[in-house]
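Every protein chain except one is present and positioned as in the full complex.
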Amino acid sequence: MKSPSEIVNIMINADSFSKWLGINVVKIDRGVCILNCEVKNEMLNGFHIAHGGITYSLADSCLAFASNSYGYQCVSIETSISHIKKVLEGEQLTATSREISRTRKTGIYEITIHNQNHELVANFKGTVFITENLW
Amino acid sequence: MKSPSEIVNIMINADSFSKWLGINVVKIDRGVCILNCEVKNEMLNGFHIAHGGITYSLADSCLAFASNSYGYQCVSIETSISHIKKVLEGEQLTATSREISRTRKTGIYEITIHNQNHELVANFKGTVFITENLW
Amino acid sequence: MKSPSEIVNIMINADSFSKWLGINVVKIDRGVCILNCEVKNEMLNGFHIAHGGITYSLADSCLAFASNSYGYQCVSIETSISHIKKVLEGEQLTATSREISRTRKTGIYEITIHNQNHELVANFKGTVFITENLW
Partner (left out) sequence: MKSPSEIVNIMINADSFSKWLGINVVKIDRGVCILNCEVKNEMLNGFHIAHGGITYSLADSCLAFASNSYGYQCVSIETSISHIKKVLEGEQLTATSREISRTRKTGIYEITIHNQNHELVANFKGTVFITENLW
């Protein structure tokens, strides 16, 4: 069984979009992941704030890394996100996972995203299906 | 009061991330929006399929345009998405809005995303808060 | 393989809470279910309107019957509901299912709840896991 770091290295090396987002892996362990990235100009929407898709994407990558880190490939079933505070260009975002539940078939994770002032900017919840395929 | 087309032109012209995604506006009217885009290599994740953030972002832009088209600025409160079918590089995605409900304060929209074979790849639901600020 | 009617008869005969709610099966077929019930005084909350749990429960029963009707037992993974319009004592509620997607492992259903004036009072979305256990 591969280690969490080995799995996430495989995942992130092949993950073009996470690279475009400039995602860094701050911490990875079984069921645990912390990521960060910086908001760039091309991530803004028509309100001149980060597009909702940016915080969602950061959270979704965090979900993928946290849930896959046990060694079995996981597939996202359902995810939801609340956008709580506006995110501006240049802000540093940190996504932190919390494993709510993990059974044989499904895992549920909360991902919180904070800015550089430790303010909560988004709250994400994701449910994954755990396949029997090993990494 | 600005027309739906005028509003979406203002929004999309300033929307760097929707431009990066290559989003085209196929149809826009009050509460109605159809968008499309093509999946490029840099939108893929570690499974070599479109990152969940890509379909989310397309749906979230569709939500923003559909809900803002009445003339009042809207802010996303809560959104959820189910990823139903894998999306490959080169696929053509179309996002179509359906207004589930719109009251004085909140609007609820379903956004469905289909590929070029008319297969459903993602189902999104979003709730917006309707502000009193005119476009 | 049992028919949709046979399955729902088994389910509802053993379903004490659906009986307490006074749920009637208006229509049942594979992936399709319409239910109704009347809002009674003991279903009200502290605002003198139907408790959110009442419309949720009606929708959740509708999800269970629609998804189980194919013959395989299904287990709810994740459900969400938006409460759109207040529901008063004496109102007649109708829940109608729509199958958004059904793959080998999961099914996604929208359940809409209308009152006797055909006004939408709640919008529900549910994802089920499809087991290999036959009814």
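Letters A, B and C mark the chains in the order given here, with residues in each chain numbered from 1 onward.
Throughout what follows, contacts are C-beta pairs under 8 Å (C-beta built on N, C-alpha and C of every residue); 3 or more make two chains touch, one makes a residue touch a chain.
These numbers were taken from a predicted model, which means no experiment stands behind them.
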Fill in the blank from the handout: Contact with the hidden chain, among C:L35, C:A66 or C:I81, goes to C:I81
Fill in the blank from the handout: By the document's definition of touch, the residue of B:K19, B:H48 or B:K105 touching the omitted chain is B:K105
Exercise for the section: Could you please point out the subunit B residues that touch the chain left off the display? Expected result: 77-78, 80, 105-106, 127, 129
Fill in the blank from the handout: Residue positions on subunit A contacting the omitted chain are 80, 82, 84, 100-101, 103, 108, 110, 120, 123, 125, 127
Completion exercise
Where subunit C meets the chain that is not shown, the residues are 10-21, 41-48, 51-54, 56-58, 60-61, 64, 75-83
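Methods note: only the chains that are shown with their structure count from here on.
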Fill in the blank from the handout: Of all chains shown, smallest offset between own Cα centre and global Cα centre goes to B
Exercise for the section: Provide the C-alpha centroid distance between subunit A and subunit B, rounded to the nearest whole angstrom. Expected result: 21
Problem - Distance between chain centroids, defined by C-alpha means - subunit B, subunit C (Å) - result: 29
Fill in the blank from the handout: Where subunit B touches two or more other chains at once, the residues are 80, 82
